Structures are given as structure tokens and as C-alpha cells.
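Here the complex is missing one protein chain, while the rest keep their positions.
When the chains are written out, they are named A and B in that same order, and each has its own residue count from 1.
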Amino acid sequence: MLRFVLRRCALVVPSLLGLLVVTFLLIHAVPSDPAVAMAGDAATPEQIERLRQQYGLDRPIWEQFAVYVGRVAQLDLGESAFSHRPVMIDIAQRLPATLELTFCALAISVFLGVPLGVVSALNHNAWPDYVLRIFSVMGIALAAFWVAIMLQLLFSMQLGWLPLRGDLTSTLPRPDRVTGFLTVDCLIAGRWDAFADALRHLALPALTLSLGGLATIVRFTRAGTLDTLQQDFVFYERAMGYRWLRLVWIFVLRNSVTATVTQIGLLFGGLIAGGVVVEAIFDWPGIGSYTVQAILTGDRQVMLAVTLLVGTVYAAVNILVDVVHGLLDPRLMERG
Amino acid sequence: MRAILRKLTRDLPAMLGLGIVLVVLLIAILGPLLAPYPGDAAASHLARRLKPPSADFLFGTDNLGRDIFSRVILGARGALAIALTVVSVAMLIGVPLGLIAGFRGGWLSETIMRVTDVVLAIPQLVLALALAQLMSPSLESAMLALSLTYWPFFTRIVYAETRRLSSSLFVDALRGVGAGSGRIVFLHILPNALSPVIVRATIGLGFTILVAAVLGFLGMGATPPAPDWGLTIAESRTYLPRAWWYATFPGLAILITVMGFNLLGDGLRDLADPRIRRSR
Partner (left out) sequence: MTPLLSVRGLKVSIRTDEGIAQVLDDVGLELERGRILGVVGESGCGKSTLIRAIMGILPRGARVEKGEIWFEGENLLVFSEDELNRDVRSSRIGFIPQDPLLALNPVFKVGAQLLEVMRWHAPDDGARGAERRKRHVGRLVELLRRMQVPDPETALERYPHQFSGGQRQRLLIAAALACGPRLVIADEPTTALDVTTQHQILLLLRELVGEFGISLLFVTHDFGVVAELCDDLCVIYAGQTVEAGAVLPILDAPAHPYTRALLACHPDRATSFAGIPGSVPSPLTPPTGCRFAPRCGDARAVCSAGQPPQGRSGSGAEVRCVQYA
């Protein structure tokens, strides 16, 4: 098991190195003065000069790369031209909010999507199946930003059921920051009012973000389940008198979700991309809105740092997916 | 060929997708002829701003009094143009790279595939945003950024097919009779690798329209007064909830168009790979 994980990690290292090269090249791809390019449009001459020295931009390119890698290794991702703070600090502060949102969206997609996929397969060619299939097709074609706006229109503006933006009503005092996850911090502080409020703020963004993944998971779970139900061992299990509910939800399910697990890995990429837009629209204080802000203010340091971060997280998630795959289907582990 | 067409026509969702795609194509080509107010691509009529949908203005009017129905129709041209350009460029880069990597092998192949992996390691939107920002926001830079982030999908597919085919018996036979590498690759391997490429291109068209809409929404793509769907939705935000039609219809246009391409792509995929018994 451990060997399997280490082997997968080792395979990822070249990609990460490549990622560093790419971001480094992006900085230097611009024909103008790299220091100006890096500092962004809002930078002052002092900042530009400081950058020039920090990055050693008068030195040969190899040294610059080495310096860059060294800084990244020490988690020094430069300074934001907009907030004038180290990017790493900004990221560390905002990351939990994004993780909270992403995790909720993923949970909705998976815990709603898998059962719906199974139900769809069991009702093959009956009306529940048709409805769910139409939904799956629509789900991947939806533009997240449009859905966000539509949901805001309906639930916030028209019906007034859910808040429009932010993660907490501004008039409510925030609980002390312990983990950085607002909902968890509310619980730790025993603030039930804030907790309920935080959940209400979480609802629309998480729902918006989950739709694409939900559609995909329903689709793949349905396909996986239909395939599995045709296999001989299902007939055998019926002949041996397995209880139908247990047969479907335990013994068939583990076989049908292997395709779905692969999708979850790819889905994560979609969650990250979707998160950018959704956070911007709902004013969610996470990395996504940070990214959009950086785009609008031309804050290149931040953009590149986020790119590096996203690439790394994505690689880590893919390794995790492989591990879960191996746990679900022991045959894969032996092939390594 | 006829058997393939017959099989396709039986596939209802795929036919629906084809229908949608053809309609959108038609709208894009005939744009100004179909739109009731073709001048509204640029002109403004403040007297009739923010009117709800009616017989005169099917989708209502926007904040500058322009007919949204016309602008949605005109926007189709831009969306399709971006999609076709991006996917074509991505294919032009990705397919040859995949052929080389799959056929040659060795360090060249390794390098190409590593680069492919790295680009794929970052979600397309984020990378496209980073690139677009570097090049200063405009429609052209958005298209370039999207092309530069999409080509790896084609490379991967073509690489897998080429590797599979280049070690097959018939290629050995071809080599045996003295066929040159170029001939083998272009006349024999490429046609066989074509079907998954076509499937990916179709789905890519839909996907690109979606991502281009996001870029437009963020202001990284088309600029006003272009009737870009994403841009229109961005403009609409200040006028919600009163002018609900302003955001709804462009979004529906995106939804239906992308759905069309996805359904068609799925149908093509089922055609191309009948051995993978896909449960639809």
C-alpha cells in the first residue's frame, strides 16, 4: 500500500517540476522588462526595483530559475501588488474558505449523485431514468456563472429565502478564527446563530458549484451500475439468495463506482475552475475571488502563485484518486 | 457509410444534438439576416431601454435599449467563431505532436508527453486566465490562450492511437514493402486516429463556448459593444432583479448550444466505438 502511494508520488514529481518551469517561463515570456511584468500594473517604482533585486533579474536565466525554485521551496511566492502583503499570507488566509466551499460542493455531488445514478440505472428506460438523463446532459452544459446569477435571482432577489452574497451576514460578529473554516469555527465557539447563518450563506454557492459534478457523477454511476448489473456474479448472487437491497447498494455499488472515482479526480479540476467564477459572483472570501481580483488589477505575482498552487493541489488530488481506486478494486493494487 | 448514417439517425439524443448544432450554425452564418434589429449590434436606443419581453422585442431590451433577441442571434456568430478557431488551432498543434510522439518514441516523445502532462496539470480556465492576463485582455488573446491550453487533449488521444497502430501488424507490413515513415503516418495511421479526434473536437467546441463565455463574463474576452453572450450576462448584473430577461436568455442560448455539441459528440462517440458497450 505504502509502496503504491510512493510510486504514484514519484511519478508526479516531473510534472511538478514542469509546472515550475511553465510558471517561470510565463513570467519571462513577456518581451518587456520582466520586473515590470511581474510587479503588475499597479506597482510603484520602489516595488519594481525591489523585485528586480529579489529575483536577481540582472543575473543569467539559469540562476534566476534556481532562485525562483529556491523561493518557492521556502513558500515565498512574492508580494501582491494590490494588498502589499506576501502572497503566501493572503493565500493562507483565504484557502480555508475555498476548501469549505469546494468540500461542500463535492459532498453534494457525490452523496446525491451516486444514489441518483444507481436509481437511474435500476429504473432503466422508465421515467425516473429519463428525467435523470436529461438532467445529466443539461448539467454539464450549464455555465456556472449563469446558474449562479439565476439562483441569486430566484432565491435571493425574488423569494428572499437565501442571502445574496458573502459568507456571513455583516451585522453578525464573526467567531474567533481557529481553523479558518467558518462553519467549524462557529461550532467551536458555540455560536449557533452564526452557524445557521453561515450555512445559509453556503447554500447557493455550494449548490451552484455542485451541479456540473452532480450531472457527471449521476451519468457515470448510472453507466457503471448498468454494466455491473449485467455481469454473471449478479446472477449468481441472486441465485444464492442475496437480499436485493444489499445486493445493489453494497455488492454491486462497489463495482460500479470505479469509473465514478476517476471522474471525481477530473471533477476537481472543474471545481477549481468553477470556484473562481462562483466565488467572484457570491463574494466568497476565498482563493477564487482573490484570483479574479488579481486579474482585474493586473496583479501578476498573485496570478502565477495561484497557478502554481492549483497545479500542485490538482496533482495531489489525482494521487488520492488513484489510492482510493486501489482500495476499491484490489486487483489494481497488484498491478501497481 | 450508409450503415453508419442509419445508426446515427436512430440515436435520438444525437439527432437532437445535430439539429441544434445545425440551427446554431445557420443562425451564425445568416445572423444579420435573421435578427429583427441587426443594427443593435452597436446602435443604442435609450428610449426603449430595459423593456420586458414582448411581441416587438422577444427577449426584451437591455440597458441601452438594444433588442436582446437580435443580440443573442448575432452573438452566435462570435461564439462559434471563437470555438472553431480555438479547436482548429488546438488540433493543428496537438495532432501533429501526438503523431510525432507516438510514432517516433525516444526522448522526443517523452519530452512532448511531459509537456502535455504539465499543461494538463492545471485546470484549463486558470491557465487560460493567467495567459490572457499576460497578453492584455482582448478577444484575440483569449482565443490564443484557449488554444494553447486545449491542444494537449488532442495530443494525448492521437499519441495513444498512434502508438497502438504503429506497433500493429499492418504497419510492419507497410514498412516491409518499403513505405516511408511519412507515408505510413499520413496515409495509414492518421485516418484511423481520426474518429476519436473528431469526437473530442465536437465536445471541445461546446466546451470552448462555455469557457469563452466565462472569459467574456470576466472581461477577458470580447469588449463592449460586442454582442458576446458572456459579456451580456456580465452587463446584466447591475439591472437585476428587475430586468430578469437580460441575464436569462443569453444564458439559455449558451446552455442549448453547448448541449447540442455535447449530445452530438456523445452520439459520434457511440458510433466510433461500438465495442465499448456504452449504457446510455
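In the analysis below, a residue touches a chain if its C-beta (ideal position, glycine included) is under 8 Å from a C-beta of that chain, and two chains touch if they have at least 3 such contacts.
Everything numeric here is computed off the predicted structure, so don't read it as measured data.
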Contact set (omitted chain vs shown chains) is A
Of A:44, A:169 or A:231, which one is in contact with the hidden chain? A:231
Determine which one of A:65, A:181 or A:242 touches the chain that has been left out. A:242
Positions on chain A where the hidden chain makes contact: 231-233, 235-244, 246, 251, 254-255, 328-331
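The rule is simple: only the chains that are shown with their structure count from here on.
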Per the C-alpha means, the centres of chain A and chain B lie apart by a whole-Å value of 23
Taking the complex as given, what residues does chain B use to touch chain A? 13, 114-115, 117-119, 121-127, 129-131, 133-134, 206, 210, 213-214, 217-220, 230, 233, 236-237, 240-241, 244, 247-248, 250-251, 254-256, 258-259, 262-263, 277-280
Show which residues of chain A lie in contact with chain B when the two form their complex. 14-16, 18-19, 21-22, 26, 29-30, 37, 121, 133, 137-138, 140-146, 149-150, 152-153, 157-158, 222-223, 226-227, 269-270, 272-273, 276-277, 280, 291-292, 295-296, 298, 300, 303-304, 306-307, 310-311, 314-315
